[in-house]
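All protein chains but one are shown in place.
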Amino acid sequence: MSIMKFAPEALKNLFKPPVTTKYPFVPFEYPERARGHIDIEIDQCIGCGMCVRACPSSALSVNKNEGTWTINRFDCIVCGYCVEKCPKKCLSAVPGYQEPEGEKGEATYQKSPEVLAEEKRKREEAAKKAAELKAQKANEQLANEGNKAK
Amino acid sequence: MAETICPENILEEIPVDILLDKSLEKKKQGLRLSQACAAYVNDKYELSYSFANDETYELTTLRVVIDKDTVVPSITEIVPSAVFYENEMKELFGINIVMLSMDYEDRLYRIEQEAPMGPKKEEA
Partner (left out) sequence: MGKRSIIPYGPQHPVLPEPIHIDLVIEDERVIEAIPSVGFIHRGLESLVDKRDFNQMAYVAERTCGICSFQHGMGYCEAVEHIFGVDVPDRARYLRTIWAELGRMHSHLLWLGLLADGFGFENLFYQAWRVREKVLDMQEMTSGGRLIFSVNVIGGVIKDITDEQMQIILKTMDEVEEELKVLQKTFLEDYSVQSRLHGIGIITKEQAHDLGCAGPFARASGVKVDMRKRGYAAYGELDFEPIVSNAGDSYARCYCRMMEIYQSIDLIRQAIGKIPKDNTLATPVKGNPDGEYFMRVEQPRGEAVYYVKANGTPNLERMRIRTPTFANLPGLCEMLKNTELSDIGLLVLTIDPCISCTER
């Protein structure tokens, strides 16, 4: 019969330093890969909406015109599928967990005005070009039809 | 290197009236009921009863395709461990399974909706 098998170990534990850390006073170090929350480099975002379609918990929304990217952090399950899908690789899962809050809210990221202005300029340029192209095509078509009529 | 045994799964389609005979035959062969599940495909129920052989790691599935209101006899008299699977089918799909050894009367999962994974109710 063997009794008190655990007693030596329990006694040893008495004289060992604790394995836990004094958390609020000693900051916790997350490993490099820890998936705490999803972060975005919003100026890189092109608003394609791949992440919105990929998200299994429907926590994301994107507004391309206003240049915003919205995440409901309380719906997000930090699976990292949006990070995988992002064509510009501007999303990343970074350490640091979502802190508790009184109300479920959404976090919206807004592109900086310079980038937004730049994009708007580019869009307008593109629209202009497209319009020119269209006008040109229409003219050609008209000319063609005119030729046929003759 | 350890030898591995990975035979292909076998699928046997059988009519509903020989389900009990077939189950008895599988049980006599010394197979274990690995799982039983249902699916609702194209207005028909597909019931799958998978029997596993623990020596050859072979999985034989009995597939029964039935209409919506066909009465299915329960195999719990032959394989007692099927009771939870069949209760689940009955509750989630609304399949008419009779002669269950322990019938939970659709209260296994305590869900509000009736047969949520079965046929969609036509709107009146």
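For clarity, chains are labelled A and B in written order, and residue numbers in each chain start from 1.
Heads up, the rule we're going with is that contacts are C-beta pairs under 8 Å (C-beta built on N, C-alpha and C of every residue); 3 or more make two chains touch, one makes a residue touch a chain.
Not measured: the values here are computed from a predicted model.
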{"item": "Residue of A:Pro17, A:Pro31, A:Pro87 or A:Pro100 in touch with the missing chain, whole complex considered", "value": "A:Pro31"}
{"item": "Touch criterion as defined above, residue of A:Glu41, A:Glu66 or A:Glu84 at the omitted chain", "value": "A:Glu84"}
{"item": "Residues of chain A in contact with the chain not shown", "value": "1-6, 9-10, 13, 19, 31, 33-35, 54-56, 77-81, 84, 93"}
{"item": "Chain not shown, touching residues in chain B", "value": "1-2, 4-6, 9, 30, 32-35, 37, 39-41, 48, 50, 52, 54, 57, 59, 61, 79-81, 83-85, 102, 104, 107-111, 116-117"}
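The definition used in the following text is that only the chains that are shown with their structure count from here on.
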{"item": "Separation of mean Cα positions, chain B and chain A [Å, integer]", "value": "43"}
